[in-house]
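Removed: one protein chain of the complex. Kept in place: all other protein chains.
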Amino acid sequence: MIFASDNWAGVHPTIARRLSEESGGFAAAYGSSELDRKIEQQFNKLFEREVAVFFVATGTAANSLALAAVNRPGGVAFCHREAHMIEDECGAPEFFTHGARLAPVDGEYGKIDPEKLEAEIARFPPDFIHAGQPMAVSVTQATEIGTVYSLDEISEITSIAKSHGLPVHMDGARFANALVALDLTAAEMTWKAGVDIISFGATKNACWCAEAMVFTDPDMARDLPFIRKRAAQLFSKTRFIACQFDAYLQDYLWLDMARHANDMAKRLRNGLTASKHVRLGWETVTNEVFCILDKTVAENLKHHGAVFHEWNMPRSLQNQVLHNEILIRLVTNFATQSEHVDQFLDVLG
Amino acid sequence: MIFASDNWAGVHPTIARRLSEESGGFAAAYGSSELDRKIEQQFNKLFEREVAVFFVATGTAANSLALAAVNRPGGVAFCHREAHMIEDECGAPEFFTHGARLAPVDGEYGKIDPEKLEAEIARFPPDFIHAGQPMAVSVTQATEIGTVYSLDEISEITSIAKSHGLPVHMDGARFANALVALDLTAAEMTWKAGVDIISFGATKNACWCAEAMVFTDPDMARDLPFIRKRAAQLFSKTRFIACQFDAYLQDYLWLDMARHANDMAKRLRNGLTASKHVRLGWETVTNEVFCILDKTVAENLKHHGAVFHEWNMPRSLQNQVLHNEILIRLVTNFATQSEHVDQFLDVLG
Amino acid sequence: MIFASDNWAGVHPTIARRLSEESGGFAAAYGSSELDRKIEQQFNKLFEREVAVFFVATGTAANSLALAAVNRPGGVAFCHREAHMIEDECGAPEFFTHGARLAPVDGEYGKIDPEKLEAEIARFPPDFIHAGQPMAVSVTQATEIGTVYSLDEISEITSIAKSHGLPVHMDGARFANALVALDLTAAEMTWKAGVDIISFGATKNACWCAEAMVFTDPDMARDLPFIRKRAAQLFSKTRFIACQFDAYLQDYLWLDMARHANDMAKRLRNGLTASKHVRLGWETVTNEVFCILDKTVAENLKHHGAVFHEWNMPRSLQNQVLHNEILIRLVTNFATQSEHVDQFLDVLG
Partner (left out) sequence: MIFASDNWAGVHPTIARRLSEESGGFAAAYGSSELDRKIEQQFNKLFEREVAVFFVATGTAANSLALAAVNRPGGVAFCHREAHMIEDECGAPEFFTHGARLAPVDGEYGKIDPEKLEAEIARFPPDFIHAGQPMAVSVTQATEIGTVYSLDEISEITSIAKSHGLPVHMDGARFANALVALDLTAAEMTWKAGVDIISFGATKNACWCAEAMVFTDPDMARDLPFIRKRAAQLFSKTRFIACQFDAYLQDYLWLDMARHANDMAKRLRNGLTASKHVRLGWETVTNEVFCILDKTVAENLKHHGAVFHEWNMPRSLQNQVLHNEILIRLVTNFATQSEHVDQFLDVLG
């Protein structure tokens, strides 16, 4: 009954096997092997155009270097107030951009409100040097709280960004979960909707370590080889990341795993909705579920072996909860079994 | 006949198997798993004292964050002119230290000359703000060119550093190769000789990605958890690095592999010495061999499938070579077979 | 009728004369002259203890280097949401701290609300590396909007900071204005109330360029000489800043000028209160006055030669203003004459 985070899970057997197979022989290092080339081709296919792909060690690296690639002096990037970049990366985006600022934008359900984005950008007039200058907009898809931007919502954000000349980054730590939730192709959810750079995460979805930066306009990535190397993010034996992606992208494994995770979350949601001991915090469609419950109920679940994290109660819910109630996050993944879910629901009652 | 670099090799079967075994189940992320704790204990044993250990993605990260941990404003770190930090890390150490300078120190055979170190440090008097302030000395063990510092040589460098209040870092990308070449323990080659921080590399020695920073004084690493996280170097599924070290350190596998690599280099050196077509650039004792040969000889070797890199001819040799002669580097590793070596020597004649 | 900003004014005749007198002769450069030493003594007297004083070129430099001096990796500094650091320094504090974050804290009348400060600090638990680590609290005195923290209010903030081990910085761009408004000594308003570092601004108060960083604990400034030099903020002919402070601090000139500016603001406030065409935005006590008026009234004032800036309407007032009303800021200074004020009020009617 582990619902703590998707990165508590291990590696899918197919990917583990692929890693083992790769262990022998010799291959050129630092991204120069044939396998590296092959994976780049796979990304081109996946995105239905020539893209530039760069492996990095962590999602934080992908997000930070994406901003670094488009940064300007006194730069300001706009993202949702609860974005991972702001909440959970210890200032890495600011560090890699030499002090750019992340301007938080509010919005319901973890999604940037377009009007508020406009208002926030307006606080930085192009020639007003005292405030700084806008340099990017970043959306998180799926969001940190289990929701997704619809295609229209993405387009609305990217239109605003473009009208101000700003590139758009998508933090796709849970890219696959969003894709299957919306039933879109990678191309549709990104560049066809105006997204320029994607943090393409696979680690949370059953790889042991596989994060890629995807630039849908390779020109934008011109300096990225140097940016990445200088950031100490160029693995020597890159083929061991490449082979994870090889297995990951083959035969729709990645989408199947994400679908499974989403399905497990749905099963969980359904059970939670039926229980009289909890209520959902809000509707989610990917592999995260948030629910409100009494502390003692949570304690009992833990006592029976359930593992999960308490979550900050959002302001909008603070008036709707009782004194003893808390918010918890439950995350599913490729390794979550329906038995885990059912056992959790049984204990809950 | 791949002698291009130790990181062209793959992963030792024992380590690959250990990785596969780890792929199932659930474990706490971000360095909090039991396996992470176990590996820390192994490092304590290995170094015969309590040390602080931090996994990072690359050797460049280990080197850069080591300097970041001890940096001061206007900081200057002293290292050999041919150190990896200076030659091959695209300015990462300078980037992570916000612009600290790497002051190159000369010395024969890839090793810092103690007198020259003193002279270089003397250029930065403690209160002379115009020049900057010394903050660390870094030695590379084994060196970039296949030699090693003897214990006395290390102590001489660290004594100078201590007399100026400077911590000493050891770039141990080939730590194991040096250890077996000198027949020393990890403790003897480091803190007992005055070394404070070690970039403990295992990737070049048969892991797919396993780099650790070791602080022999944990107090010195107080801010390292934040430094590493902010540097985007904290893996989520850390157990997959931990398990590599688990297999690596068990039953002396790491030393056996390094010994094998060194032995293969010795076999190569012996054969090269016997050949009339080449001569050694200088004596080496680890897994790198440098030799001078005619371009056409090199071409012929390549033609027969040998892979290796040409190397910059050091100034000291420039007057001793003929017009058509070049310097090449040959690197062995755990996967190098004696047949590879013999085949190379056969082609050479 | 120039009420645009205090830095639209020039230099007080006494200070201008002192500058002229200093123009001849020779003196040691880079802060080593006898005059530099003398001014340091004056600061010691002023603050009633040994302090460390560093001249810099701008208030932004003073603020930024103060944070740099106490920064930690992943550092977070807490300041009021409308602080100059956040609103008007183009990311300089973030730049000089290599990406530290300025966490905005709300509070009425431009002052940090102690409870909200506690709540904001609580979001960064000491060992939670994902969020970053607190490193300083900064208060602005006088605030950006003409108010001041009382001594009790300062102490309440500094107590909270100390309870978390955080140093306290005071942005004193209008230090003198606050001092005379509160009738306190420099020592009382700073270290006796728990303030550690002061951006001691004199430029806005009739110098041409005289900004000093004051560390009430010199130990905290140990690396500052290097930090400042590396920040390109060490003037060569420092005596020309020193001599401005020499005249500034002599015979209470600085306090007299601040008192005059505050008095002029008071005269303005009284007149505005009496007018039926405007109303005060809020009560101020230093040299800034904010008032709400109809756009056409503002246009008319400008038409008659008045110079001032429109100001962002704070949220708290947005429901209390009519469609055509705007908020303007009026700033007085040492050179403001009562005739200027009266003329302005006359035009206003």
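A few comments on the model shown:
Labels for the chains are A, B and C, by order of writing; each one numbers its residues from 1.
In this text, contacts are C-beta pairs under 8 Å (C-beta built on N, C-alpha and C of every residue); 3 or more make two chains touch, one makes a residue touch a chain.
Please read all numbers here as calculations on a predicted model, not as lab measurements.
Interface note: of B:94, B:120, B:196 or B:288, the residue touching the hidden chain in the full complex is B:94. Only one residue in the set C:233, C:262 or C:286 touches the chain that does not appear here, and it is C:233.
Hidden from this view is one chain, which touches chain A at 30, 68, 72-74, 98-99, 127, 129-130, 132-133, 223, 225-227, 229-230, 234.
Taking the complete complex into account, residues 74-76, 87-91, 93-101, 129-132 of chain B touch the chain not shown.
Listed here are the chain C residues that touch the chain not shown: 2, 4-5, 7-13, 15-17, 19-20, 22-30, 56-61, 64-65, 89-92, 95-96, 203-204, 208-209, 226, 229-237, 240, 307, 335.
The criterion applied here is as follows: only the chains that are shown with their structure count from here on.
Each chain gets a centre from the mean of its Cα atoms; the one farthest from the centre of chain B is C.
Between the two copies, chain B and chain C, the C-alpha superposition involves a rotation of 180 degrees in steps of 5. Inter-chain centre distance (chain A to chain C, centres taken as mean C-alpha positions): 41 Å. Taking each chain's centre as the mean of its C-alpha atoms, chain B lies 51 Å from chain C.
Chain contacts: chain A has residues 89-91, 95-96 touching two or more partner chains.
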